[in-house]
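Excluded from the complex is one protein chain; the other protein chains are retained at their positions.
Letters A and B mark the chains in the order given here, with residues in each chain numbered from 1 onward.
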Amino acid sequence: MIEFIRKQAYLVDFTLSSLLRRKGKNFGLLFVYTLIVFMLASVMLFTHSLKKEAGIILQQSPEIIVQRLVAGRHALIPADYIEKMGRLRGVTSKKARLWGYFYNPVVKANYTVMAPDHLVLTTTEVIIGAGIARTIGLDIGDYFTLRANNDTFSFQVKDILDKHSELVSTDLVLISQKAFRVITGIPEGQFTDIVLSVRNPREVRKVAEKLVQKLPDVRPVLREEILRTYDSIFSWRQGIVFVLLVGALMAFVIFAWDKAPGLSAEEKREIGILKAIGWESGDILRMKFWEGIIISLSAFMLGYLAAYLHVFYSSAVLFEPVLKGWATLYPQFRLVPFIDGLQIATLFFFTIFPYVVATIIPIWKASVTDPDAIMR
Amino acid sequence: MLITLTNINKLFNQGKHDEFHAIRDISLQIEAGKVTCLKGSSGSGKTTLLSMIGCLSRPTSGRVTLEDEILSGLPERFLTDIRRHTFGFIFQKFNLIQGLSVLENVMLPAYPLGLNHKELKSSAQKLISHFGLDRVLHNPVEWLSGGESQRVAICRALINDPRILIADEPTANLDSWLSQEFMGLIDELRQSGKTILITSHDPVVFDSPIVDRIVEMQDGQVVQN
Partner (left out) sequence: MRNSSLFLLFLVAGLLFILMTVMDAVSQQDMARESLKRRATLVSELGLSDLALSTEARYTRHLSLADRHSAFQDHPTSFDHFPSGSIFLPPLHLAND
């Protein structure tokens, strides 16, 4: 046993010495590989934690949101729909909501304007999300203006929403219903959607079915659908994740392309020398195995650690521009780190295994040929 | 007898249009503790014969025996094991591993044995200082002069304490003064009980009083023994 360990230590000695001979090339390789792992691990940690968090906080979303669709578009819903729904078994409350979007061309920001009925706001008071306050530079008591229909409406900032909740509220503008109707021109008796509370979660589907039967032009959005949407929010098959995967794959293909045609004359000669001075084919394969392990394991560890810092200690700065798109408002949030062991194990496997195989395979043939060629 | 060759033949590219019969039916015996020199013109098959004796390649037919053990036909793993403990090689082009230090190069043949690192290092250092290379211990080998390189190669050949030393044209890259010095080292090794096999067409080698026996080869055959 001790002999086995010593032997591996010697092989690592040799492998490292020979890797260090081409410092530039090998550190470059390690860097690129680390970068790939870093990107993949960042995406994994970020999406998993985001999903987890969404799963926890959106658990409090409305059980059913009822929208009216007109010509494929989400349209205003008349207040009398509440009566038209009639008595639905299991529904404990029905509430019509007013909300919408508002674009501020000066700061090029999209707001989500809501008129919640549980808050007491005068027509000139506003509560804004922390993202808006930060972007425009507003504080409590300052004035916040919305411009619509050639009119400017001024509000005094009554409060700023909790900045620890930016992930869901960064762009919110809360005003009174009266003000909302004046600004948007939505007449009395019209609402954006209707929210239903259902006592027993098992009855939700039933309620939704009945609803659609009674009012064929509405579309109920269930909480469970919201949760599922966020559970699959970043799919492997599309978008940035796909681009990353393809990138990683390409890098690997280039690497394999470089290795596959066989060894350079110099490498072959070295293997010959090692064999001639008493190394077995097995020793050479083991040595190459260690070479693969050293590079890929280092890349995995460094990449994963960097990704952890990036996602949870720098708020995933690199993803910000991607998620932000053309928007100017972006929530400042520190994700709660949730780590999925299986995901990390998968990354570990796919970092180490293919690389080690790709390092060993081309050596196979060279390591079993007779070493007498080096005598000439 | 230490090594016995019986009816050795070596064909390169057997069965192809460029088949070449490099060694023709050689039978030879090599005694322990002596310096044997294989002499012959270029292309006469010296290196080929040496590589078969040293288990670096296999004869096409015939038998190589080390003491009582038949080597030809052993699987590669056993051959490596024998090569490791029995033979030390000094190659014509030295064949040091570029980029590694002198110390590492000398220790290299012992790596697969899994010895204690301290002991291995100190015995390597002892060898290196015996051959007067202390100064360059940690230098990469490509900084060395020809003579130094050769002495490193000798150290490397000796690290596993082999019984038989095989040197293929050891003086081809040295001037006559260094060649003389090399023969001095060979003499020293012979006195410590090693069996030594050298090929050469350098008179400094085969005219040397140290050489006990000269085997002359021509076209893959032994012409004078």
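Details
One rule holds in what follows: contacts are C-beta pairs under 8 Å (C-beta built on N, C-alpha and C of every residue); 3 or more make two chains touch, one makes a residue touch a chain.
Remember, it's a predicted structure, so these values are computed and weren't measured experimentally.
Here the chain not displayed is in touch, across the complete complex, with A. Interface note: of A:Ser42, A:Ser61, A:Ser281 or A:Ser367, the residue touching the hidden chain in the full complex is A:Ser61. Contact with the chain that does not appear here is found for just one residue of A:Leu161, A:Ile175, A:Val198 or A:Ile271, A:Leu161. Contact residues of chain A toward the unshown chain are 8-10, 12-13, 16-17, 50, 53-54, 56-62, 65, 67, 69, 72-74, 95, 97, 101, 109-110, 112, 114, 116, 118, 129, 131, 161-162, 164-172, 174, 193, 195, 219, 221-222, 225-226, 228-230, 232-235, 238-240, 294, 297-298, 301-302, 304-305, 308, 312, 322-327, 329-331, 336-339.
As a working rule, only the chains that are shown with their structure count from here on.
The touching residues of chain A, when paired with chain B in their complex, are 2-7, 9-11, 13-14, 17-18, 21, 269-270, 273-283, 368, 370-372, 374-376.
Per the touch definition, chain B reaches chain A in the complex via residues 47-48, 50-51, 56-58, 76-77, 80, 83-84, 89, 91-92, 95, 97-101, 104, 108-109, 111-117, 156-157, 160, 168.
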